[in-house]
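For this depiction, one protein chain was excluded, whereas all remaining protein chains were kept in their positions.
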Amino acid sequence: MRLWLVAVGGAGLAALLVAACLRLPGFGGDRHPYGDRAVEAALSRHTANTVSSVTFDQRAFDTLGEMSILFAAVLGSVVLLRQTRDEHRARPEPAAVSRPVRRYALLVLPVALLTGLYVIAHGQVSPGGGFQGGVVAATALHLLYLGADYRALERLRPLAPYEAADALAASSYLVTGLAALLAGSAFLANTLLPYGTFNTLASAGTVPLLNAAIGMEVACAVVVLLAGFLDQAVEIVDEGEHDEHAEHDGGGKTGGNAADGGDHDDSGKRGK
Amino acid sequence: MTALTHVLPYLVAVWVFLAGCYGLATSRDLIHAVGCLSVCQAATYVLLLAVGYRDGGTAPVFSDVTPGSRPVVDPVVQALALTDVVVGATVTALLLALVVQVAKRHGTVDPDELSELRG
Amino acid sequence: MNGWILAAVLVLVTGVGATLWGVAGGPLRRRATAQNLCTALACPVLLLLAQGYGRPAYVDLALVLAVLGPVGTLVFARLLADELADDPPHARGPTWTAAALGAAVVGAVAVATGPGRALVKLLVIGVLLVGGNLIASRALAGGMQEGRGD
Partner (left out) sequence: MTETVIVVALLLVAVAATAAVAVRDPVRQSLVLAVLGVVLAVLFTVLQAPDVGLSQLAVGSALTPLLLLLTVRKAKRRGRRAERGRSAGGDGP
């Protein structure tokens, strides 16, 4: 019954969408009025990466909205993943990662962080920007979890500063926008700073500032998000789970098939 | 050939979107459903970028080409898609956090079992 | 018309197409190997495309993939260690083929680029790509945890 409903609805939707596709302007057409105007405006403001100019200058207000969605999503996740009263933290045992993997992780960690910063910093010049670079930098930090163990990551990543930096970055985006307003022009208008030399890091007025704010915001947001998930998956157990582990530790590995036993062995180690 | 290639990208976007919707509707696992939703999201990026493409065009990034020397594709749709890729990932994370909560409360992530619990 | 793009199409169809087929079915070890090979093959494709379109700026994509691709595989190796320990994936042939292809593509693009800062970036990508994927496939094969591999 439900499948029939899905089939009928899906067929109707498919027919409408295909009909819409046939009336769209042909793929690869030559008429892009908004695109051409956006490129012109970006060049007049000395921004080499037109896409960055659209994101952080011509449609900066839209990006403010996107940023608040991101902020709200992270806030919601943190609230949902917080530790409740019937749960407690169990110190995870350090996992023994083999030497080549550990060496690779420790070697690539700085390279990956640097790549993230490079991508953020060159946002107004070459492909990249705060959104992409922030994710790369935040992911890089978690090489510590993959290559070493969770405790090493926790030592290098006290969560409070990241939460504070997240809020700080979001507000600095707003403040940059308000500064333009105070200087006698519109909210988030790119009139505050000189446009600089085309195709250098110090070009495009306020675009690098907003770009850096977004980079910081995204990086901290991803770190906070992943911290919540890692806590839940690795550290936080509730009372029932703990009992099971305790019993497991006492009784040792008995019974169960191979996969089950392996998994239990692992969680038993963590439960101690 | 050309008649087909002029609509093929849109049709692929439609196909990906419908496939994601089918997966969402028939999913037996909320985590799988979230994965299907991210497939639906991917369809919107394909559609947006297909609309902005120009034959023989190149990226509107002038760090290594002189402005005006080559035709460029539409930067506006790219800006829309690029912010949404990252923001969409955090929204996916929010949904996964909800799934974790559901698993905690009810001990299952099967939507059918969940509705039985409710009823 | 353009040899670079033709080469990219060939790698895309044979290499990435094959990994897509590998990841879509079969046991977990086959899928994990295919995922690792997919990043190892997509990175040369991006380099070839950058060269084919005459846009050195596109090389940044290959750089990010060379950094994050092996990280993604390590995620699977770490979190699926128990499932993979039962029958560890061994794909020495395809892994070394992909590594050789990556090295060959980096070499060809490096020759076409000539000396300069772009060359340094290319060599960094090459080292990260080949080293990262060899380490990642080793981690998948049970080398993630001490005493399990070798």
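Letters are used for the chains, namely A, B and C, taken in the order the chains are written, and counting of residues starts over at 1 for each.
Criterion: contacts are C-beta pairs under 8 Å (C-beta built on N, C-alpha and C of every residue); 3 or more make two chains touch, one makes a residue touch a chain.
The structure displayed is predicted, hence computed values, not measured ones.
Asker: In the intact complex, which of the presented chains make contact with the chain not displayed?
Answerer: A, B, C
Asker: Write the list of chain B residues that the hidden chain touches.
Answerer: Counting only chain B, the missing chain is touched by 5, 8-9, 12, 15-16, 19-20, 22-23, 27-29, 31-32, 34-36, 38-39, 42-43, 45-46, 49-50, 52-53, 56-59, 61, 72-73, 78-79, 81-82, 85-86, 88-89, 92-93, 96, 99-100, 103-104, 106-109.
Asker: Contacts of chain A with the missing chain: which residues?
Answerer: Against the missing chain, chain A presents residues 49, 51-52, 119, 127-129, 131-133, 135-136, 138-139, 142, 222, 225-226, 229-230, 232-233, 240-241, 244, 267.
Asker: Which chain C residues touch the hidden chain?
Answerer: 1-2, 5-6, 8-9, 12-13, 16-17, 19-20, 23-24, 28, 31-32, 34-35, 38-39, 42, 45-46, 49, 53, 55, 57-58, 60-61, 64-65, 68-69, 71-72, 75-76, 79-80, 83
Operating definition for what follows: only the chains that are shown with their structure count from here on.
Asker: Using CA atom averages as chain centres, what separation in Å is found between chain B and chain C?
Answerer: 24
Asker: Taking the mean of the C-alpha atoms as each chain's centre, how many Å separate chain A from chain B?
Answerer: Chain centroid spacing, chain A to chain B, equals 16 Å.
Asker: What are the residue numbers in chain B that touch two or more other chains?
Answerer: Expected reply: 59, 61, 63-64.
Asker: Give me the residue numbers in chain A that touch at least two other chains, ranges are fine.
Answerer: Only 126-127, 132 qualify.
Asker: Which positions of chain B touch chain A when the two form their complex?
Answerer: 5-11, 13-14, 17-18, 21-22, 25-26, 50-55, 59-64, 67, 71-79, 82-87, 89-91, 93-94, 96-98, 100-101, 104
Asker: Provide the residue numbers of chain B that touch chain C in the complex, in ascending order.
Answerer: 58-59, 61, 63-65
Asker: In their shared complex, at which residues does chain A touch chain C?
Answerer: Counting only chain A, the residues touching chain C are 95-101, 104-105, 108, 111-112, 115, 119, 126-128, 132, 136, 139-140, 143, 145-147, 258-259, 262-263, 266.
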